[in-house]
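All protein chains but one are shown in place.
The first chain written gets the first letter, and so on, giving A, B and C; residue counts start at 1 in each chain.
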Amino acid sequence: MSAPPPVPPADAPRPSSAPRPGVAPHLRVAMSSKRMTWLAAASLVPALGLGVALYGVPALMVTGASLLCALAAELATTLPWRRFTLADGSAALTGLIIGLVLPAGAPLYVPAAASAFGILVIKQSFGGLGRNWMNPAMGGVVFATLSWPGAASWSIAPLGWPAGAALTPLQALRAALSMPGSHQATPLAVLEKAGYSFSGLDSGVVGWINTHLLSPAGLALRQGTLDVFIGHVPGAIGASAPLLALGAAYLLHRRVIRWQLPVIYLGSFVVLSLVFGGLASGQGWSAGGPGFHLLSGNLVLAAFYAAPDPVTSPLTGTGKWILGVVLGALTFLLRYFGSLGDGAAAAIVLGNCLTPLLDLWTFRRPEAASRGAA
Amino acid sequence: MSWEATLLTFALIDNVILSRLLGVDPYGMPGSLRSAAAAGGLFTILMAASAVAGSVLETQVLAPFGLEALRTPAFVLLVAAFAAALHGLAARRAPAMLEEAGVSLGRTATSTAVLGVVLIASRGGLDAGRALLAGLGAGAGFFLVTSMMTAIRLRLEVEPVPRALRGFPLQLVTAALMAYAFLAFDRGFLARFLGR
Amino acid sequence: MMYPTKLLKGGIDPPSVTTVPPGSAIVNAALPSRALIPLLQHAGAPARCLVKPGDLVREGMIIGRAEGLRSAHVHASIPGVVREVRPFTLPTGESCEAVTIELGGSFETSGKPTVRRAWDGLHRADLLQKIRAAGVVGLGGESLPTHLKLAADAGRAVSLLAANGLDCEPSLSVDAALLRQKPAEIVEGLRICQSLLSPRRTVLALGDHSEELVGEFERLIDRCGMTAEVLVLPARYPQGHEQLVASAISGTPPGADPTVTVLNVATLLAVFDAVVLERPLIERVMTVTGSTLSRPQNLKVRLGARVGDLLEECGGQPATQKVVMGGPMRGVSVQSLDLPVTKGTLGILALGASEARAPAELPCIRCGACIEACPWGLAPTRLFKLVRIGKATAAFREGLSRCTECGCCSYVCPSRIPLSSILGQGKLRHSREATR
Partner (left out) sequence: MSTGLLLLSLCPAIAMTDTVIHSLWMSAGVILVSLLSTIARDVLDRSSASTATSPKGAVRLLRALLISSVLTAAFEAGLLAVSPTASASMGIYSPLIAVNVLVIADRQPAARSLARSASGALGRGLAVSASLLVVAIFREALGAGTITLFPAGAFRGTIIVGPLVDQPVRALGLAGGALLCLGYLAGALQAIATRRASAASEGEKPR
């Protein structure tokens, strides 16, 4: 590993009266990278809770499998070298994110393989935390999706639905778009046609809003708006946008993550969907429904928990801005035209490929430095 | 195939390095972004030129006279000839670029990437125009991927990576991960993207 | 408040360890019963010792003569008898001779009515000679003999003379206190320097915590009929760095203009003492603070006083785990309380267990915080990796030479990597390679 810092270890023998040594500076910020990681993991718990509430035991099984497999893989690649790195929390966070990104119906070898690949190949092969250039969670998910396209997207019916397999909103939409004639339908209409059974809560709230707030204006929300919003539809375990946003808000408040990357990412995605989204569903210009695509699927989780991953995101502010736009564009393309999952994970790993280039391009060396290694 | 389809296919979907597995070699890693760019330019020109010549050769000579058996020697010599010509030209016109690229005539003349593109184009029965696009697309894809891999390598150079994997092995693992990432752009994507 | 445009990029606002209440008076420390005076208290070579054990020395008598260009005289800070002259190692690692004086005899200057001498008529050379004789060095930390800075070589005109009123580290308040209590003397000192350098522009820069003093200083400057501006800069670390102050005032990039002279206000006061009172530099003001002190304060201390005594004077407690000479960002942590304070001692910090713990290092997560914090626009995260794999030269090509080891990167690093000290080692290694 790396050379030790020039600080004599705290337990070095020294006269009890004499003060302790230590290199300057003698003050440090409170927030450590270890605490950052664990805070990020903790902030995902609400989303996980809702997932378990909606899908029950299968959700627990999937998340547990990914989590355990990630930890095991980390141990297997560190213990033989007499190192213990589980404490830094990165393996746990990776496992947790993988579990939340996958649907509850996935057979257990999917989360297991995703975690194993993410930790063993993507992270540890390059020397562990901080040396990997690709996000282990998203890379692992992409690997699993490529290996078992069907199994990795088997979503099951959430609480209050007739039990059994069920299409995610995006799958339903793609199915509808693939068959001719149904092009004019808006996403929620498609869902209704696909036989979604929306909750009573949804109908109640939407009904109330329509009668009391919107009807005077001659507007009306569709059935299912609320369900899609809170994530009470078949899909990934951790797909509840509001809860994820809640956790992310906490992280932003504690400055564990910075706002630039997620906000630009989501912003550019929304703009692109507004302008071109309609074309994809054959509704012409500026007729897309960014809300639907924003809320259903893993976009929010990717934007707040994968994109700003410090290890795999650009070092410089300029780089963050550029990557944000690129990620938004990629997600838009892959979600509307692609076939690999819902595009968020794939967009992130593609962005990771670009990040080292951005670092080289956007970091301006001080005048004193001549054209150096890069 | 429409022209944009050809371009995108050869640049992204059937990327020379990531999907055709041509052009990753332990000695041919550019040392800096500049040299990656120079080599990329060189290879792009070479690919485009020999792809066009290849398709012409295929459609005008080999196919009509039933000389398919001689395809391999013909194409190999063709690529070598173009490589030699290009080196001569570059040495006179842009010696700095050639220097920066740091590729010997031996390497360009025997480059599997270039020969591969020529073969794909001719077997795909592309006409001269499409072949040109194919060559340009392949070159662009080659350029993009080598730049990314170089940037990643420069980043890994200062990191304490596992000793067994240092250098070329990690280069390959990196290429593998990039290959998986680029699979997001598949034929289905192309069809839907250009379809409507 | 309108700031000049070219402020430092990056920098940090650390929570200062319990600092001296602003506006509290500078306290005279008790006279030390014995003073241990190292003969290396300046940039250049150690001064040559002029006394031997048993000699009687008067207060302010010269006991070490400057050796070489960048060296400065050293004077007896207390009257008494020379007990011993022995080799001594400073906390910074350099070694020199040190004179131990035991208090005794009578005081000529202290407590006596002070005579102010007019200096307007004096020739440049005489002024410089007075300053040199008093052993005045930069009191902002860099300890370069001041007469060198003031001896502007003919031909190249000095573009800017700046009085630096910003304390060079967080939780030190020496300069702020002096600005409050000795404004007239500081302005007089500035006038002396101005007459020596005749710069195109003269500026007094205050930290924004002494903003309310602007009016008073402008009045004083008008009264003595000199032309100088008073400016306020944010007291964000390391804005107080000489080059950054200069660039903030002149708008040129840091270190670009070599004809700038920056003097810290404590130094100006020393110049005033040397020229107007003809008193050598035998005492200085320093901030003695820290979480384990019950009475942190700014002390005026005789050079050679014992660190331990000063801590006790400020209510030091056994809870003290770590003692730092200097500021929290760049200070040197010392192993012994018997060390003496010198001309370069900006302050003394007494830190408790929580601050003394050396945090465990974690892998770099490339968060880029160090890049944001670096006032010199470097990428410490890359430089420290280059240094650790032994590529100090490559690190230099990427700008390591600009690093001043201000400590901002180490402070913000969430992985607790001692970046600035690693970069420091890199600079050392490179210079060694260069010489070899």
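Just so we're on the same page, a residue touches a chain if its C-beta (ideal position, glycine included) is under 8 Å from a C-beta of that chain, and two chains touch if they have at least 3 such contacts.
Because the structure is a prediction, the values reported are computed rather than measured.
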item	value
Touching partners, among the displayed chains, of the absent chain	A, B
Contact partner of the left-out chain, one of B:37, B:90 or B:115	B:115
Residue, one of A:146, A:220 or A:325, that touches the chain absent here	A:146
From B:25, B:99 or B:127, residue that would touch the chain that is not displayed	B:25
Touching residues on chain A - with respect to the absent chain	107, 109, 113, 121, 143, 146-149, 151
Residues belonging to chain B that touch the chain removed from view	18-22, 24-27, 69-73, 75-77, 80, 84, 105-107, 109-112, 115-116, 119-120, 123, 162-173, 175-177, 179-180, 183
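Definition applied: only the chains that are shown with their structure count from here on.
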item	value
Closest chain to the centre of mass proxy, which here is the mean CA position	A
Farthest-lying chain, centroid of Cα atoms versus that of chain C	B
Multi-chain contact residues (two or more partners), chain A	2, 130-131, 373
Where chain B touches two or more other chains at once, by residue number	159-160
Contact footprint of chain A on chain C as seen in their complex	14-15, 17, 253, 320-324, 326, 328-337, 349, 351, 355-359, 361-368, 371, 376-379, 381, 388, 394, 397-399, 401-402, 405, 407, 410-418, 420-422, 425
Of chain C, residues touching chain B in the complex	382, 385-386, 389, 391
Chain B residues within the chain A interface of the complex	32-33, 147-148, 151-152, 154-157, 159-162, 165, 170, 173-174, 177-178, 180-186, 188-189, 192-193, 196
